[in-house]
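With one protein chain removed, the remaining protein chains of the complex are shown where they sit.
In order of appearance the chains are A, B and C, and numbering begins at 1 in each one.
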Amino acid sequence: MVKIENLIVQENEEIEKNLFRLKLTKGSLVLPKIGQFYLFKLPGMTLRRPISIHLYDGKSLFFYYAVKGEGTQKISRLKSGEAVSLQGPLGNGFKEFSKKKILLVAGGMGIAPFLYVAKQLGEDNALTMIAGARSAKELKIVRTFLPYNLKIITTSEDGSTGIKGSVLTPLKELLGKEKFAVVFSCGPEQMLRALSKEISGIPHFVSLEKNMACGTGACMGCSIKTKNGMKKVCLDGPVFLDKEVFYD
Amino acid sequence: MVKIENLIVQENEEIEKNLFRLKLTKGSLVLPKIGQFYLFKLPGMTLRRPISIHLYDGKSLFFYYAVKGEGTQKISRLKSGEAVSLQGPLGNGFKEFSKKKILLVAGGMGIAPFLYVAKQLGEDNALTMIAGARSAKELKIVRTFLPYNLKIITTSEDGSTGIKGSVLTPLKELLGKEKFAVVFSCGPEQMLRALSKEISGIPHFVSLEKNMACGTGACMGCSIKTKNGMKKVCLDGPVFLDKEVFYD
Amino acid sequence: MTKLSVDFLSNLKFSNPILSASGCFGNSLSYLEYFDPNILGGTILKGLTLKPKDGNSGERVIETASGMLNSVGLENLGYDKFIKESLPEIEAKISIPVIANINGSTPEEYVLLAKKLDKHKKIVALELNLSCPNVKSGGMSFGTQAKMVHDITLAVKQATSKPVIVKLSPNVTDMQAIVLAAAEGGADGISLINTLLGMAVDIGKKKPVLGNTFGGLSGPAIKPVGLRCVYQARQVTNLPIIGVGGIANAKDVLEYMAVGANAVSIGTMLLSEPLMVGKILQDLQKYCENEGLKNLQEIVGVCHQ
Partner (left out) sequence: MTKLSVDFLSNLKFSNPILSASGCFGNSLSYLEYFDPNILGGTILKGLTLKPKDGNSGERVIETASGMLNSVGLENLGYDKFIKESLPEIEAKISIPVIANINGSTPEEYVLLAKKLDKHKKIVALELNLSCPNVKSGGMSFGTQAKMVHDITLAVKQATSKPVIVKLSPNVTDMQAIVLAAAEGGADGISLINTLLGMAVDIGKKKPVLGNTFGGLSGPAIKPVGLRCVYQARQVTNLPIIGVGGIANAKDVLEYMAVGANAVSIGTMLLSEPLMVGKILQDLQKYCENEGLKNLQEIVGVCHQ
């Protein structure tokens, strides 16, 4: 099984300042499942950087990423035709459902994995996504969700688009009005914890972030304490049931 | 005075396997003197790498270099239009003479500084150059000397071009036949030492190499013991009188 | 004898000098989908303790210039679970020499763990980790005191029939005194270096990056320190040495061997490039051919000549 391969950059587009969408050839890596991620090896960097699968359209792998530091900056400088070493797909990913009402909650870059979720689960389930960010700029990517079958609610802290507030603002009403079978959420830990307090009675899957080194459970670099003992975000996650990880 | 500047690559040609000629815009750095050198800053490298001025043709700076390790490999990957940070010109350089019979002796990459010497001193002096290398391949660069006013004798260890042997092979006869006023030599230290033993009675200037860090006399990284106490190759050299440095 | 084989000890032989370093290759089962770990000369397992250990909280790894910091803190299943859950799979899938990396917060714990491991044939040697910088007691706090190094080595040697390789810390004033202490304690081999104590700052948060504040620095950044420590060790001992610290390619392996290592282990760069082992072995083979060596061990210690 090929787990590491040099893939060729097909496109690396700056959608908005510091927010990029990268398109790569699929190569011979295994097909990704929703919510999985890849490790990117960048020249001169010791550790590979984890980025979620944003979309697999049957031909290419897409990634949606923010430039944070040196690693993501180096990703952003990749030019069409250049090669980049990817390791993956890694992690458990989101559980696949069918014929369910599913709520997706995305904070900031947490929206990255949900395009692929929309593509894979949209036809067979009823999806609603709340996507929140600081301002409209960070939500430009939402346009690319329109071809898929899901309802979208946006929120922005500055009110520049959608509902002014956080993803929590529309949440209560929504949960009162509609009965979801399951919630997937991804975003800053603080948001995930807040969501976890609001959502009860239905399974709520959260996708966590943690600095990583190996991505395969070898180094214990990404371990977290859970109700069921130590778990590795890279191997046992990144997706966990909220109750398992936010129990304190 | 500008001592460090980003210069633009105009051409970076592989003349022969691992042997390159680089052409850079001059920018606003001071004009080089013969035998001086520049320090190249390469991305990801801590120390700048010293390379001699190969030619300044009134418009561009030329460098002739061999790929040895990571630093020179990075130079070799520079593409036209890219910028590279140069520091210089540095060092004392060769003394300028006029109306003299001058012998140049080059071993391997030691030929690099002599093109500029040929251009600057060729018209006003009578130059002879012995250029030696392991084989013909390493002497391809000699063709570029033809437009200048100098006599050229080549030697190769494998006999694939010129006289079979080392630069020392034709030297004795030449010194017997012609009376040179001064000798400039550049190449491996072993060769310079051997030359120094053969040449007596006339000033013999040798251009030395030593690992460098600052190139400006600040770090004492390139100091050598000389007859006249410690000297810095970067500042007091790279050109020294042979008797000053090979006295043991 | 092949060109790359290593007679590390009379009872410990490796088919080549490349081992996986402790803590960076799990229990040698994490990369089965990536490559056959049995191409390694040997494998050193993740640090083991008597009781299960959760390790440190907060962030545990962060990149630094040509290196990384980790503050894993010896998270592991503990002896019982290791024997039950990991060892059978190791026995089934790993055919190269397997070395356990043993840890304790008291000298007694090291001894007890060594005793318990003695009956498990699959474990062919013990790497005595006296150098973990990420635990409150034991580890580096022992490995920086010559007397402790001597006493624990001696006690563990008496508790086991397996070869004992003592893994030392570079965070010491006098490397040679510590190496000698291990040798006098009866060590069969020396493994060095473990990580350098370091830290990173998240200036945005105005806090240390690692939950544990300090962590161990590893990777190419520390290779010069590792080479120096192996050189110093080789100056005072004839024991076989496993060199470790920043190895990223065959050239690095040769450098470690040139200063005195008989074998090497690779940690950080194996995390980064899991597939590098095959390439390194090819390059070492080529080196032997180019240099006309019968066996790569001929270059061990050449820098001392």
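Note that in this section contacts are C-beta pairs under 8 Å (C-beta built on N, C-alpha and C of every residue); 3 or more make two chains touch, one makes a residue touch a chain.
Just so we're clear, the structure is a prediction, and the values are computed from it rather than from any experiment.
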| item | value |
| --- | --- |
| For the chain not depicted, the shown chains it touches | B, C |
| Touch criterion as defined above, residue of C:E59, C:E109, C:E127 or C:E255 at the omitted chain | C:E255 |
| Contact with the hidden chain (one of C:G138, C:P163 or C:P208) | C:P208 |
| Residue, one of C:L112, C:L197 or C:L275, that touches the chain absent here | C:L197 |
| Hidden partner chain, residues of chain C it touches | 64-67, 69, 144, 171-174, 196-201, 203, 206-208, 213-215, 217, 219-225, 227-228, 231, 246, 251, 254-255, 258-259, 299, 302-303, 305 |
| Missing-partner contacts on chain B, residue numbers | 1, 3-4, 41, 45-48, 70-71, 87, 210-214, 216-223, 225, 230 |
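Just so it is clear, only the chains that are shown with their structure count from here on.
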| item | value |
| --- | --- |
| Chain at maximum distance from chain A, centres defined as averaged CA atoms | B |
| Whole-Å gap separating chain A and chain B, where each centre is the average of the chain's CA atoms | 56 |
| Distance between the centres, which are taken as Cα means, of chain C and chain A, whole angstrom | 36 |
